[in-house]
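The complex appears here without one of its protein chains, the remainder shown in place.
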Amino acid sequence: MRLLEYEAKELFRNFGIPVPNGAVVKSPAEIALAIERVGLPLVVKAQVPVGGRGKAGGIKLAYSFEEAVREAENLLYSSLKGHTVRYVLLEKQLKIAKEYYLGVTIDQSAGKPVVMLSTEGGMDVEEIAKKKPESLISKRVEMSRGFYEFEARGMCKQLGLEGSLLVKVSETLRKLYEVFIKYDAIIAEINPLAITENGEVFAADAKIEIDDDALFRQTSLNIKPEERVEDPLKAEAIKIGVTYVRLDGDIGVIGSGAGLTMATIDIINDFGGKASNFLETGGGITEQLMYNAVKLLVKDERLKALFINLYGGINPMVQAANGIAKAYRELKVTIPILVKLVGNEQEKAWEILENAGIPVIKSIRTEDAVERLMKIIEGF
Amino acid sequence: MRLLEYEAKELFRNFGIPVPNGAVVKSPAEIALAIERVGLPLVVKAQVPVGGRGKAGGIKLAYSFEEAVREAENLLYSSLKGHTVRYVLLEKQLKIAKEYYLGVTIDQSAGKPVVMLSTEGGMDVEEIAKKKPESLISKRVEMSRGFYEFEARGMCKQLGLEGSLLVKVSETLRKLYEVFIKYDAIIAEINPLAITENGEVFAADAKIEIDDDALFRQTSLNIKPEERVEDPLKAEAIKIGVTYVRLDGDIGVIGSGAGLTMATIDIINDFGGKASNFLETGGGITEQLMYNAVKLLVKDERLKALFINLYGGINPMVQAANGIAKAYRELKVTIPILVKLVGNEQEKAWEILENAGIPVIKSIRTEDAVERLMKIIEGF
Amino acid sequence: MGILVDENTKVVVQGITGRVGSIQAKLMLDYGTKIVAGVTPGKGGTFIHNVPVYDTVEEAVAKTGADTSILFVPAAFAKDAVIEAVDAGIKLIVAIPEHVPVHDTMRMIEYAKRRNVKIIGPTTPGVISPGKTKIGIMPASVFSEGSVGIVSRSGTLLYEIAGNLSLAGIGQSTCLGIGGDPVVGTSLTEVLQMFQEDDQTKAVVIVGEIGGVQEEEAAHFIKQMNKPVVAYIAGRSAPPGQRMGHAGAIILGERGTVESKINALREAGVKVANRPADIVGIVEDIIKK
Partner (left out) sequence: MGILVDENTKVVVQGITGRVGSIQAKLMLDYGTKIVAGVTPGKGGTFIHNVPVYDTVEEAVAKTGADTSILFVPAAFAKDAVIEAVDAGIKLIVAIPEHVPVHDTMRMIEYAKRRNVKIIGPTTPGVISPGKTKIGIMPASVFSEGSVGIVSRSGTLLYEIAGNLSLAGIGQSTCLGIGGDPVVGTSLTEVLQMFQEDDQTKAVVIVGEIGGVQEEEAAHFIKQMNKPVVAYIAGRSAPPGQRMGHAGAIILGERGTVESKINALREAGVKVANRPADIVGIVEDIIKK
């Protein structure tokens, strides 16, 4: 779950990472007061949880009161990269002399956090690594040991920093690591860290992404993921405990396991179909969860068929079948459903589905199922 | 700094360690409401930061409303073991079947925290170790690794615990370690942990002592040490940054370094005198600190002489001398002062003192100084 | 032989009295897995499916000589369960739980690696050496004994592909899922190293998916392998930036696409199937040679 810039900056402020003076507004009525509190000239920033806001027109400069009001009003409630702008951050403009990059993320191969510093901020870290590799220092961290400020100083030294800048940047980098640890982050990034003309440093932007699997213990953040997605189907999916990704086709897909579900969609594509979604149940299938999953998809008016592809390893297939059958019956589903279901107690599950009038594929090959599905769709 | 029982129990509650239902009162007007909130029968407990309250009459049982009011009123504002009772804790009585001991403290020799568990609670841990050593299990903890609940379970197993009691006790012990770490404690103790007749566990008492040297970062506790001591001279000493311990003699002593100051007091005793105090400056002497220290002691009407014994290693002797001379002059000190002062720039310091009319001992032997001091006192 | 586990592997089930733990323990016992102990704090002294339950792993190991652990504990307790198992002297830990916070995963892997203990997972279906032992949650029916090793980043796709091979009469030496999370205890490459050393394994199937760079890293190692490797990579139609089911399956920027993985593998001489079922024909061709 990615925090909005102003939320991330609040965390930074609590940890003593300097951020520009600013105020966030969520309604036009608040704009004037916010401008007065912060002071001109301003940066007006749309708060959406995605990168590339600047290029998309989500960041504006304002030098007069009127200009600031106009830009803030224009951005508020507008749509930016698929997200409605519900918050606008008004920040005092900085006199920036240099921009650095500071980041902490996870090195998946090493299985460790990696702390990164570059004297070339403002572009993303992959770009830095490609264009200015000599400006980028990274250090993997042993978690039981932690990351020390002297190590940040060592990194600064390698990039030629000295004097008070060395002290400020290394302190900021150490604090960024603390934020990363404290909040179960998968990314904590300051890009750019603005170095002002008089040698002060400020986190001009802030990116923090929290591990969804750790939100249960990050209660101080008070995040309700379902309130943070635009797509109502996706919000519903979060509530019922499945993963949903919208695609632009018309064949609904439910699968158990990410790999199988992705493969199913790939095969549907190969057979000339197009999936309307990715919906993956994880290993916690119950009758209710399966019912909810079917209910969620059949709400989607694009659907002309639904294919369910399950394996019973940890998932109970009889319960899954009951949930599908119940949904089919109660929701009076009119589009064709096809189920492929393999694993423990598969015969019992098949029987339940067939008794409910739902066609079942008994082959283990997803290809066979998709072939049959396409025929059903054509014949329908 | 030792927390009061009710403060320690608040921390326990925040960490999920079960404590008895209770309410704290700090004025008679609050007693009735507190009794109603908690319910009878009650334990009425004087809140003073020392052990042995029960024997000293600080813990009373009350079975009726009237009894509870009377006991609480009697304890409130009374004096217990040298402390004024400013808070009284009213707690629901528990039906206790067994009492355990749980503690985390510092093993000084190992330089590590030590977690302790005994099935014989209610007496102090030294007593348990002596009388029932077989009931006591202790485990030293590597701090970078931490203490895990399964290790607590292993300790419980060794003492024969099983079932839900094993689960509850080990969970409590792990949480106690967390409290110890989180709050820079030097002692965190639950003695007794009450096991009720129906198998629940409660921290019936709570002892937490915070490292004074870590109070600066334990800001959430909001402790002002100077507000927690009864002796106004000691409170003053905390404010000016020196260590003061009241003794029952009449010769004031200021020393730099704990060992030297203690030795000075020992020698005064040997020569038939009696020190009124221990006052140790630490390594941060300034002119102001020295002035404050002298001012603090001369307030004490018991004093018939003042002996100052300093070494200039890290401490600047010229500043020390200036501070003493200034205090002598400005405070119009009438009792005799003798100064022994050795170290860097000692000659300059001696000159300052002598010019101010303060006798100086130039020998390095504290014995010589004390001998001279006794003669001055006799002749005075 | 197979890798990692065999008929002599002595298993302790952590969380054996839970809903999932008890069902899966029964299914493993039915398969013939030597489950010698279970652990559930507070349930020590009881039995489930005739398996003795202990309060601590230490006790379980001391009393039964268990050398391998399988975890059925809630995600929030996975880290502590791993550390307990490591301290008790367990040498292989199969970490079934999904949704383990990745910081916990990093910590538990760091702890285990430093003490030379292997972790498979988390979010793994486990490991099966067909005909010998099953230490996992996979449906046993789709596996059969033979000479193909399968290593998969996905659980259910592993079942599909193993099932396809079995139907075609091609058995497996050992099959395992390394886990779907971005950080896992044992990498694709490390499993390939084990298959390379294993006498029973004549060919290896990799089941990959979008996200991360494990397939790309594995390709480096495959260049030095003397056994044929076949692969299938899921997620050709996955949109970038979207998390496909678990945290590991996400395309970020140019990294983790199906194309980069297929290219790297092909360059290393791997035959890459377009669809899961196509694996069968490719493996058959290899075996006939």
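Letters A, B and C name the chains as they come in the text, with residue numbers starting at 1 for each one.
Throughout what follows, a residue touches a chain if its C-beta (ideal position, glycine included) is under 8 Å from a C-beta of that chain, and two chains touch if they have at least 3 such contacts.
These numbers come from a predicted model, not from an experiment.
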**OP:** Considering the entire complex, write down the shown chains that touch the omitted one.
**Re:** A, B
Original post:
Which of these, B:Arg217, B:Lys299 or B:Lys375, touches the one chain of the complex that we don't see?
Top reply: B:Arg217
Original post:
With respect to the chain omitted from the figure, which of A:Lys60, A:Lys112 or A:Arg153 is a touching residue?
Top reply: A:Arg153
**OP:** Name every residue on subunit B in touch with the hidden partner chain.
**Re:** 106, 108-109, 111-113, 124, 126, 142-144, 181, 184, 186, 211-214, 216-217, 243, 245, 247, 255-263, 265-267, 269-270, 275, 278, 280, 282-283, 310-314, 342-344, 364-367
Subject >> Residue numbers in subunit A that touch the chain omitted from display >> reply: 148-150, 153-154, 156-157, 162-164, 166-167, 170
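Here is the rule we go by: only the chains that are shown with their structure count from here on.
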Subject >> Furthest chain, CA centroid comparison against subunit C >> reply: B
Subject >> Inter-chain centre distance, subunit B versus subunit C - centres from mean C-alpha coordinates, in Å >> reply: 55
**OP:** Find the geometric centre of each of subunit A and subunit B from their Cα atoms only, then give the gap between the two centres in Å, rounded to an integer.
**Re:** 51
Subject >> Inter-chain centre distance, subunit A versus subunit C - centres from mean C-alpha coordinates, in Å >> reply: 27
Subject >> Residues of subunit A whose C-beta touches two or more other chains >> reply: 144
